[in-house]
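Worksheet for the structure shown next.
Apart from one protein chain that is not included, each protein chain of the complex appears where it belongs.
Per-chain numbering from 1; labels A and B assigned in written order.
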Amino acid sequence: MEKILASWESLCASSGGLRFLDINLRSIGQVMFQDNPLTGILFLAAIAWGSYVAGVPQVAIAGVLAVVVSNLTAHWLRVDTESLHSGLYGFNGILVGLALATFLAPGALLWVYVILGAAVSVVVMLATTNVVKPWGGALTFPFVLTTWLLLLATYGFSGLAGRALPSGSIVTAFQPYQASPLQLIDLAQGMFLSISQVFLKASAIAALLLLAGLAVSSLSAAAFALGGAILAVLTAHLFGAESDLIIGGLLGFSPVLTAIALGTVFYQPSWRVVAYTALATVFTVITQSALNVALTPFAIPALTAPFVLVTWLFLLPRQRLEPASAVTRDAEKPA
Amino acid sequence: MEKILASWESLCASSGGLRFLDINLRSIGQVMFQDNPLTGILFLAAIAWGSYVAGVPQVAIAGVLAVVVSNLTAHWLRVDTESLHSGLYGFNGILVGLALATFLAPGALLWVYVILGAAVSVVVMLATTNVVKPWGGALTFPFVLTTWLLLLATYGFSGLAGRALPSGSIVTAFQPYQASPLQLIDLAQGMFLSISQVFLKASAIAALLLLAGLAVSSLSAAAFALGGAILAVLTAHLFGAESDLIIGGLLGFSPVLTAIALGTVFYQPSWRVVAYTALATVFTVITQSALNVALTPFAIPALTAPFVLVTWLFLLPRQRLEPASAVTRDAEKPA
Partner (left out) sequence: MEKILASWESLCASSGGLRFLDINLRSIGQVMFQDNPLTGILFLAAIAWGSYVAGVPQVAIAGVLAVVVSNLTAHWLRVDTESLHSGLYGFNGILVGLALATFLAPGALLWVYVILGAAVSVVVMLATTNVVKPWGGALTFPFVLTTWLLLLATYGFSGLAGRALPSGSIVTAFQPYQASPLQLIDLAQGMFLSISQVFLKASAIAALLLLAGLAVSSLSAAAFALGGAILAVLTAHLFGAESDLIIGGLLGFSPVLTAIALGTVFYQPSWRVVAYTALATVFTVITQSALNVALTPFAIPALTAPFVLVTWLFLLPRQRLEPASAVTRDAEKPA
């Protein structure tokens, strides 16, 4: 694996076209924090498969168009080369493209929207990075903000129509219902779809491709993704969330990202870090439910906002989790 | 008083158990900015009394459980010892516990919620402190954010039901009504309940216990609390707010906190500081009414968000209120 990547890197160094391809693949991998073109290929396969089986091939096309536009915009804005080459200016763009084509009906203006959104996501990426630099990365906040604004605006534009947008209503108490209890198979499906919904896909095969993409780059990331998905599904089940949301992975994709981000962002994993990540993952499920509710009056989806909010909250005090020295190791447990 | 506190401090220094008790009492006192265990005892008495007469003893228990969980979490996260001993990592926790048990129906999941919320409030405290360090403290923002998310989420969870949550609706103009004008006795009740509602209690006796708790630590804090409550009730009355809200203290608890924070946070009180604090207190009443309205579609209470917002706004430019030197004293009045 290392050898393949090394010879690919030397090919890219000698060809502008291959370098640009490499940047776009890494951008796709960066949606789950992997700076790796192989991961990007597997993720792209997951996107293509998920779009194909759902009968919406335009979604995959919009994603690819958006990542290319994002990276061209980043080049034009003369971002620093290292970040550009690592795919850091493209991962929000591909999500903008996938989300717009998922939630809006096809049409000429949709493509204007995709190009516009991809370009703006780079500006928002630069802006957010400058603000949050002291404590962490921009995460997918540029995707969330740009897409929210573009989707909200369509309610005032007759040229763009919703296709799969939630309908607006005021907040009302959840009506508990007499459902057959969830089977183990339901929970397993919820776990897989929690992973594929990171790319707005509901497909177990896409989830396996995504896990493979993570594994080729980082086994630890794949493990935390899986662990996060399981914990999210169980938490949602414990609190009595709606079965459709659990099985569809719609309460789990943000927690999956939280688990990868917090569990693999610290240099020396430890039981303390695992416990801290678990707390954050559980709270991301709560926050997902909360933002689903809070966005009801606006008739837009929460996207990955719960992941961004909780991960920022749990990254800000991160100095508290630096590897304990031998001296303080005894103090690890609470009194 | 000084002597009692000094011998108590030496007892705590020699016993881990007493120290932990001391930390939790100071945490309760810090809800109103008092780093004083006696204040904590009197505040705890107010909470217990208010919960007892309202027939909700579980609220007081949830508050005590939450403050203990918060301080254990803070210890586990290895926060700095000085802040921990001053109770700075527990005052948001107790408010989370009181609010969850006040607004949600009792049940096993409520206690899961209280423990989870208390633990997360410490992370949010660390996060907020890091962000706002340049200009002030975290205030009760960790309480507000954590509780909002937990309450919003319940609308998607059948396992947790609201007990005293507001019902959602879109914003509609206030219908003026032919009420008998407020009597002086109503205004007096509004003033007292404005103080007790800081701890989500509607009890004049609790208010007196809270004022006593403030007075043993700082006469100035007690005076600003009382003055803030009077100003808030009069302002709300002037603008024609709903009588029930005024009399119930529901427009006054945030202004009370604003008055204590701004009026006693500056080293050398002066008429300029009093005037500035009065402006902020009046604007907190406006902001309370505004957030009550803004949160209507979400069916959650504003909690102390108006206090946090206005106090941050008025703390940010605080260099303008540093004690005037003799030379510039003449320029104190506007032209």
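Convention: a contact is a pair of C-beta atoms (placed from the backbone, for glycine too) under 8 Å apart; a residue touches a chain by one contact, two chains touch by 3 or more.
These numbers were taken from a predicted model, which means no experiment stands behind them.
J.: Among A:160, A:250, A:285 or A:313, which residue is in contact with the omitted chain in the full complex?
T.: The missing chain is touched by A:160.
J.: Among the options A:119, A:144, A:260 or A:302, which residue touches the chain absent from this view?
T.: A:119
J.: If you put the missing chain back, which residues of chain A would it touch?
T.: 16, 20, 72-73, 75-79, 109, 112, 116, 119-120, 123-124, 126-128, 130-131, 148-162, 168-170, 297-299
J.: Which residue numbers on chain B touch the omitted chain?
T.: Interface residues of chain B facing the absent chain: 135, 170-177, 238-242, 245, 279-280, 282-283, 286-287, 289-294, 297, 312-317, 320-321, 328, 331-335.
Operating definition for what follows: only the chains that are shown with their structure count from here on.
J.: For chain A superposed on chain B via Cα atoms, how large is the rotation, as a multiple of 5°?
T.: So the angle, rounded to a multiple of 5, is 120 degrees.
J.: Whole-Å distance, chain A centre to chain B centre, using C-alpha means?
T.: It comes to 36 Å between the two C-alpha centres.
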